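Here the complex is missing one protein chain, while the rest keep their positions.
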Amino acid sequence: MGALLEVRDLTTRFRVGRRVFINAADHVGFTLDEGETLAIVGESGSGKSVTALSVMGLVPNPPGRIEHGEILFRGEDLLKLTPRRMRGVRGNKIGMIFQEPMSSLNPVFTIGSQIAEAILTHNDVSRAEARSRAIELLKQVEIPDPERRVKTYPHQMSGGMRQRVMICMALASSPDILIADEPTTALDVTIQAQILELIRSLARERNTAVLFITHDLGVVAGIARRAIVMYAGRIVEMGPVKELFAKPLHPYTRGLLRAIPKLATPRGQPLYTIPGIVPDLSRLPLGCAFVTRCPDREAICGKGKPPLRTLGDGRQCACFLAEGGV
Amino acid sequence: MIKYIAKRVLMAIPVIWGIVTIVFILMRVFSHNPAFLLLGQHATADKVAELTRYLGLDQPIWKQYLIYLGQLARGDLGTSLFTKQPVLTEIMERMPATIELAVFSVVISSIIGVTLGVVCAVKQNSVLDRVLQVTGLTGISLPRFWLGLMLIIAAAVRLKILPVSGRFNFMNQPETITGFMLIDCVITGDWSALGSTLRYLILPSLTIAVASIGSFMRYTRSTMLEVIRQDYIRTARAKGVAESRVVSRHALKNALIPVVTVIGMELGGLFSGSVLTETIFAWPGVGQYIVNGINNTDYAVVQSGCMLVAVIAVAMNLLIDILYGYLDPRIRY
Partner (left out) sequence: MQDRTDEALFFDDTYGLDAAAPPSSLWRDALKRFIKNRTAVAALAVLLAMVLAAVFADALTPYGPYDTVLSQNKVGPNPEHILGSDENGRDILTRILFGARISLSVGFISVIISTLVGAVIGLLSSYYGGWPDMILSRVMEMIAAFPSILLAIIFMSIFGRGIQNAVIAIAIVSIPGSARLIRSVALTVKENDYITSARAIGAGSMRIMLRHMLPNILAPIIVNATMSVSGAILSLASLGFLGLGVQPPTAEWGYMLSSGRNYIFSASHIITFPGIAIALTVLSFNLLGDGLRDALDPRLK
């Protein structure tokens, strides 16, 4: 049996100047299995959001365009679907929630009508039926007093509540995949934990696969079993979270892990940061994109792009210097 | 919602007071003694002094202001020098004609203008978009009174198909109930009069609409382009909502909020613009009345007429504000 979702060699290109193009996602490939939670980690500009939008067919065009690759959902290439059939996938087979709950809901419609719309778009049910399902969904995301809440407008709710509403809409048609693009970044820390727990439990109950996008490695450990690390549009490392944390193969991953402040860090010792800044995607170095910031760089690193190599027990890494099983 | 409306109404009061006061200041503080104007340049000093006293113009200015406000409160806007009729009565007889033309034109042009604006935004930078943009700007740039004259020449004289002046055909008019002829026609069920009345409306409202359509279209386009970038539009697309529905429902309802403000401003502008259009089409409204006042140097008519039109424009803006509250829940609650 093939994977639920398989992304092959995806390259999404953006035009940023008259003759300047960047590959926001550059030869990205990964698989997502039924019911699995996969995290994509990276800084802003690493291509993680663009990858998600590419799967949804929501890359803003212009300036963006999927240059090549395949996105196979149950073996069918989503990139070859007509816009009409793609709409049948969006929100129905694949749901998505976004980073900004404050601006992601339409301010002029009640939240009830926005959830109902998600239901009515893909299911042949009456308005009344959609409404009662909306109330049911609000109950499932633990919003108190859902009968009254359906009649309120987004501006009357807090950020956490709105994110719950977003989850309702994304799950309205019981999709096979939920794409969560930094769903907790804009929220308070306590609310973050609640939302994460909600996504995890709902996904488990419904056996929904989750593509969880975040810049926060701390979050990854709690939610995903497998993770992808992206840097400058490319996958630099991929593997089971446990091993990735225990024995990171790519120097960038090591840097990220070291940058997480730990309680054990002795007071007074400066916190670690990766030196340098994320490179401008239109002026990438010739070889490995990380070369300018890499503490372990050698002559070969500036010569060519390191390919993503399989290094034993389901782990992959794009570094010339990484060795499997070490 | 009621609180919102009450607040809007209260806020309109100082604006109306401002209008009234500006007219007073211009009339009494800066202008010559109206007694001169009433009596003509060759009046004797005695007579002028007598009339000055009679009109209360020898009183201190603040007292004159209070008397003036009192007169306004009683609906006394002065008397026309020409017809010797109270100005208020004459204006009220003519107000329905002005309102009917302005509202009819604004409704037609907002429907067309907003639709075209949405089309332009969806087809941004296409040939159609560019052509409509330039056409719209040209429409805005045409002086309305000149366009009216050109339309009269083209449609009425060369083609002999449309009436070029007046508001109705004496042989075919509805019973007057509200003074708004379209409404009267519908109430009385006089359909042939309705057709005839509509024919009289075509040229004047087309004259008005050309520029209004242009500005509504341009404004709708730019707000639509702004709205279409918002996160909630991406959310709607992520739900699998059809693009036509994303545009017509999710984007348009948000874009309409600022567009409605512009429509309101345009409506206010049309009331004042009536001085030009009504003159050209001999439309028996307040604008034509004011222009007659100008020609007869009938100052009470000009000043009170302008003031009242300004007040009506404020009232219309108030209605628009209330509609605004209906469109935007963030204001309503």
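Order of writing sets the labels: A and B. Residues in every chain begin at 1.
In this section, a residue touches a chain if its C-beta (ideal position, glycine included) is under 8 Å from a C-beta of that chain, and two chains touch if they have at least 3 such contacts.
This is a predicted model, so every value here is computed, not measured.
*Asks:* Among B:Val48, B:Ile294 or B:Leu323, exactly one should touch the missing chain; which is it?
*Replies:* Only one of B:Val48, B:Ile294 or B:Leu323 touches the chain omitted from view, namely B:Ile294.
*Asks:* For the chain that's not shown, point to the residue among A:Val16, A:Val125 or A:Ile260 touching it.
*Replies:* From the options A:Val16, A:Val125 or A:Ile260, the contact with the absent chain belongs to A:Val16.
*Asks:* Which candidate, B:Leu72, B:Ala236, B:Leu252 or B:Val302, sits in contact with the chain we can't see?
*Replies:* B:Val302
*Asks:* Touching the missing chain, which residues of subunit B?
*Replies:* These residues of subunit B touch the chain that is not shown: 14-15, 18-19, 21-23, 26-27, 30-31, 124-125, 134, 137-138, 140-143, 145-147, 149-150, 152-153, 157, 222, 225, 229, 268-269, 271-273, 275-276, 279, 290-291, 294-295, 299, 302-303, 306, 309-310, 313-314.
Keep in mind that, in the parts below, only the chains that are shown with their structure count from here on.
*Asks:* What whole-number Å value describes the gap between the mean CA coordinates of subunit A and subunit B?
*Replies:* 53
*Asks:* Inside the complex, what are the residues of subunit A that reach subunit B?
*Replies:* Touch residues, subunit A against subunit B: 56, 58, 83, 87-92, 95-96, 98, 100, 103-110, 117-118, 121-122, 153, 155-156, 166, 169-170, 172.
*Asks:* Along subunit B, where are the residues that touch subunit A in the complex?
*Replies:* Of all residues in subunit B, those touching subunit A are 230-232, 234-243, 250, 253-254, 257, 327-330, 333.
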